[in-house]
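Apart from one protein chain that is not included, each protein chain of the complex appears where it belongs.
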Amino acid sequence: MADVQTQEPRGPFAVALRAFRRDRLGLASLGVVLLFAVLALAAPLIAVLYGKNPTEHYGQNEPGLLSAEGLPVLPNGGMSGEFWFGLEPGLGRDVLTQLLYGIRTSLLVAVAAIVLIAVVGVVLGVTVGYLSGLADRAFTFVCNVLLAFPTLLLLLALSPVIQTRFVSPGENEPAWMQFTVLVLVFAAFGWVPLAMMLRTTVRSLREREFVDAARAVGASRRHIVLRELLPNVWAPVLVHITIALPGIVTAEAALSFLGVGISEPIPDWGRMIARGAEVFYDDPTYMFFPGVTILVFVVAFNLLGDCVRDALDPRTHR
Amino acid sequence: MTAHEKTGAPVLSVRDLTVSFTGPRGTVTAAEGVSFDLARGEVLGLVGESGSGKSTVGLAAMGLHDPARTTIRGTVEVGGTDVVGAGEARLKELRGGRIAMVFQDALASLSPFHAVGAQLAEAYRLHHKDAGRGEARARAVEMLERVGIAAARARDYPHQFSGGMRQRVMIAMALINHPDVLIADEPTTALDARVQRQVLDLLGELQREYGTAVVLVTHDVDMVAAATDRMLVMRHGRTVEQGSTHQLLTAATHPYTRALIGAAPSLETVPGTRLPTVDAPEPTARTNARVWGAVDEGKRTTLAEVSDLRVEFGGGRTLLGRRRPGTQAVRGVSLRVAEGETLGLVGESGSGKSTTARVLAGLQKPTGGTVRFDGRDITRAAEETALRRALSREVQLVFQDPYASLNPRRTVEEIVTTPLRVHTDLSRQERRDRAAELLEQVGLSTGHLPRYPHEFSGGQRQRIGIARALAPRPRLIIADEPVSALDVSVQAQVLNLLMDLRDDLGLSLLFVSHDLAVVRHLCDRVAVMHHGGIVETGSRDEVFDNPQEPYTKELLAARL
Amino acid sequence: MLTYLTRRGVQAVVVLFAISATAFALFYAAPSDPAAIACGPKCDATQIAAVRHSMGLDQPVLAQYADYLRGLVAGRTIRDVDGSAIACDAPCLGYSYALHEPVLSAITGRFPVTLSLAGGALAVIVVAGIGAGFVSALRRGSLGDRLLSGFTLIGASVQIYFLGYALQYLLVYSTGWLPLPGYTPPGEDLAAWAAGLLLPCLVLGFVNAAVFARLSRAQLLEVMHEGYVRTARGKGLGVLRTHLTYTARGAAAPIVQLLGLEVGALLGGAFITETVFGLSGVGKLAVDAVTQNDLPTVVGTVLIAAFFVVVFVAVADLVVAWLDPRVRPA
Partner (left out) sequence: SSGAGAQGDDAPSVSDEPNLTAGIGTAEDSAGPAPEVRGARRGGTIHVANLRDASHLDPQKIYAGEAYNTSLLWGRQLTQYQVVDGKAKLVGDLATDTGRPSDGSRTWTYTLKDGIAWEDGKPITSKHVKYGIERTFAPGFELGPPYWPQWLTGKQDLAQARKVYGGPKKDGDFKGIETPDDKTIVLHFKKPQSDVPFMAAQSSSSPVRPDKDTGTKYDLKPFATGPYRIVEHQQNQSMTLERNPHWKAETDPIRHQYADRFAFTFEKKELNTAQEILNGRGDGANTVTTKNELPPELYGEANRDPKKKRLVVDGRRGAFTYHLVIRNDRVADPEVRKAIHYLFPRQQARQALGGPRVGDIASTYSSPAIVGYEKYDAYPVAPTGDIKKAEEHLAKAEKPVKSLSYAYESTAANDRVAQVLVEAFAKAGITLVTKPMPLPAYTNEVARNADPKYDLWMSGSSVDWPTPATGVPYRFDSRRDSLDNDPRYKNPAVDRELDRIARIGDATEKAKALVALEKDTIMKDVPLVPFLHQRVQQARGENVGGAFIHPIYGTISPAWLYLKKS
């Protein structure tokens, strides 16, 4: 009988954490992700220190910055000591602060959506996985429908409905409503893969003897779902979340690119890229910054997702 | 099997073999300084508990370790070529041609995507370059028939075969090119006694016919005794002892060897005695046989009883609403367990033992028949939560796989206190105290409470499972093959524990197993199951010493 | 087998039915009026009402939906703005007043573009994506593997609209190495067709290929440790042949399934790629239809997109069953 080590008991997450801490790439990507989070939180502070804000039309208000056509006069998109990343063509807003505030938009939508997705996906996936039968068939049907439905089209079609049906003419569409709609729609489609994955996981977990063991000691269904099954799905849920989050950031930007994302004047990367696409022959710099920022952000997140998965994968350690 | 000829230079010569794996969690040395020679026609038994490095040595001889993650030192010579340093081209010729292997898990080792005949034919063609497809197919079919598989089944896929048949396909594939050396890695685990016997006989026959030298990897001492000339005992990657089989079996010098040999009960051991383990090779307490059968059968109070139990699985309906035929897992079983009695349920795989046990535990809904516990009708326990809850106070299960039956994401404390939460209104602290007490009872310590299952060894895990079963102070414990996933030495520990608890707490026990020796060692009464029905019931001695039914006789005869 | 196929067929039809109903309901909530679109910018309310009536848009939604379904199965007659009849044969997806043509013909007219784009992208996915995954898995840990993994990570993270524009700027605009992206019917000029689609296919393919490269690498690595792969090597089979005949087959199922989904999605139109490269495919048609609130076209394109997804998911299931005898339906 091998003796159990005398050190602290190590839960599966503690084990994963230790594995993760040894992963230099993982730490680096986590660093980048955290940096983005910090930048998002500190955006107003940075803006104050830097002396610019994301909404003022500097280029229009100060002569000599933009040409009559609205293009930055200085080369490289108007980059200067004053405007580090240059100016937005047309309105002449500051690119750096727009980018900074853009992180907030992306992160807010993505994080809120992912939380909803996790909740809905876990509840539905685990429950259906455990119940099977009619619930399972209904679930599979709904999933099939949602999978085959072109999400992007739906979002495109939905935005005017909301703007005209739910907002009174005398007021701006409140920012929270824009965010809520986006988040809801992302969540409405985003839970499907997670729930389907969890359903499969739980179905195989259900066959594991420990579920029988719990039933054998007289545990209720609730106990089995909440205490026996749920703790076993956190790892795949965590992995799913870290991998799905950059997908939402990307999708949000894609929507703005197609013209139905978060609207002016809330800074948004996708809209910046769309504007960049419009002027990219004249001012490629303007597309470069949001394009590269979002790329770095998503790469870091995907990398983090990979590393979290590796760390949680029982096969790579134990 | 005994070799007819053991002369000339060794066909396999292993010298100072050290194998270590590098992984993300550092380096594991799985074999260290292993040396042995194998002469033509000789059979070497490679014995040792799980994880002792047996398969590692076998794979090293084949040169099949992943070079990126494995460091191999020493030499492994096959017919004059050192496998350790050889290039891929040379290895391709050796593998399957001069040295072949029957891998441990036959189901996983056959490609699920190709028909078995094709897999065999491919093996033949790889070493007979000028053989045509037709010839290879003919050889494959021939070889399949040789191992007792009808030619017509050559087109079938592995999943359509039973475990024993798959194992035979593996053997046919390994021998199709008449290799000099065959490494048979636990070729009979997961097979029931009868099939085990058939497979071993076949292997011996072929080995004699082709003069193949065999390394027989196993942790089953009985099998070594029956089939090998020499044996090599491994532990923690090192050689413990090496010598002729006869000599080691009768007069092993190393205590570990002795413990290993003694740990498995045989049909000759005295029932109910404490078994030797690696930690306690010379057991002291309770050396006498359990005497239980003295009281008259009829006078005992019946605790649990099933009568005319029927269980049918599956079926369901087709698209058009037609019923599909289901599996008749249990067809009219009647059984009873008396207060304080240990009933053994034996039978080959798939005979319906587990299903019966699960019905009794309220986990499986029967299709027919009645189930009673302590006089109460509990037939509907699987559907009625309240009934099952009431039942689970008194009947508890110990499962076969100690790892699968413990939730990996819950601590030992949570696992052991779950029944207490369900059945008592003890406070958190009281539950913890009781859990600590239970752990002590099964030979673990309070310090283990906050740990997770993966931090324990197999034997310890099974003890946790037993502690959980004991928690609500049940009157009947159903143990469904609680030791078949364990090593012999660990098996001995768990059996000892069960016997101790039975004596201390006066538990009744339904003990399900396919291992006749274990059942004989532990049980007072035995029921033999076959094809979903009970063929014979009787006291231990009646059944083992004087079996009535042909099936029981066959089963006993199959023991090695 | 036959029952299996029937069951899949029935399932697919039910899913498509649900999608058409959802799409219909959803776009009916939209705040604008197809009659207004048909009538033109200078119509006043009474004129629009007249047009609405002559087009049958003043009937209850359910009746209109029933009409739609009938048209889908049996064809129907649609009334133009002036009340004159337009015959629309089954499968009738309705008539687009914004495009002045039947929706089906609008879709089939643009389908060659989408098909070419999807085909090219698919070639990239299969050759570069799955190929890269294979090479990466075989040479795991090597420099090549790490480079490929980095490359696919970027591919999986980059935005088509960023990459598309950046490459257009570099390869078309600045250097002139590649011709302008665009669609020329292959029957007209094969070389121009290929040249015009090269960049869009590469970009769309690359981004999707990255996902496949990652998936196939992970799958292959997983299967490589399966017992039967070891058995194959134990027989004396070479590394490459083992992986091609055994590992690849074992790894195929999830890749094939994802591929099915992907083919379906690609054939339904690549909205963003078509927008970025200015290709008038089904995706662009759908996006334009949504922005113009061209209801029949929207529902039609949604249905077509869903149709392809449903069909190819089913096809993928069949392929998986064919690949793996264990899941073959009896």
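Observations
A, B and C are the chain letters, set down in written order, and residue numbers restart from 1 in every chain.
Please note the rule applied: contacts are C-beta pairs under 8 Å (C-beta built on N, C-alpha and C of every residue); 3 or more make two chains touch, one makes a residue touch a chain.
Note that the coordinates shown come from a computational prediction; the quantities given were computed from them, not determined experimentally.
In the full complex, the chain left out of view touches A, C.
Touch with the chain that is not drawn comes from one residue among C:Asp80, C:Asp145 or C:Glu222, which is C:Asp80.
Interface note for the absent chain: among A:Lys52, A:His240, A:Arg275 or A:Arg309, the touching residue is A:Arg275.
Residues 30-33, 36-37, 39-48, 50-51, 54, 80-84, 86, 99-101, 105-106, 109-110, 179-183, 192, 277-280, 291-293 of chain C touch the missing chain (whole complex, contact as defined above). Although one chain is not shown, part of chain A still touches it, namely residues 55-57, 60, 66-71, 90-91, 159-160, 163-164, 167-173, 259, 263-265, 271, 274-275, 277-283.
Just so we're on the same page, only the chains that are shown with their structure count from here on.
For the pair chain A and chain C, the distance between mean C-alpha positions equals 24 Å. Contacts from chain A toward chain C in the complex involve residues 141, 144-145, 147-150, 152-154, 156-158, 160-161, 164-165, 246, 250, 253-254, 257-259, 273-274, 276-277, 280-281, 284, 287, 291, 294-295, 298-299, 301-303, 306. Contact residues of chain C toward chain A in the complex are 11, 14-16, 18-19, 22-23, 26-27, 29-32, 153-154, 156-159, 161-162, 165-166, 169, 173, 261, 264, 268-269, 271-272, 275-276, 286-287, 290-291, 293, 298, 301-302, 305-306, 309-310, 313.
Residues of chain B touching chain C in their complex: 62, 64, 68, 88, 92-97, 100-101, 103-105, 108-113, 122-123, 126-127, 157, 159, 170, 173, 318-320.
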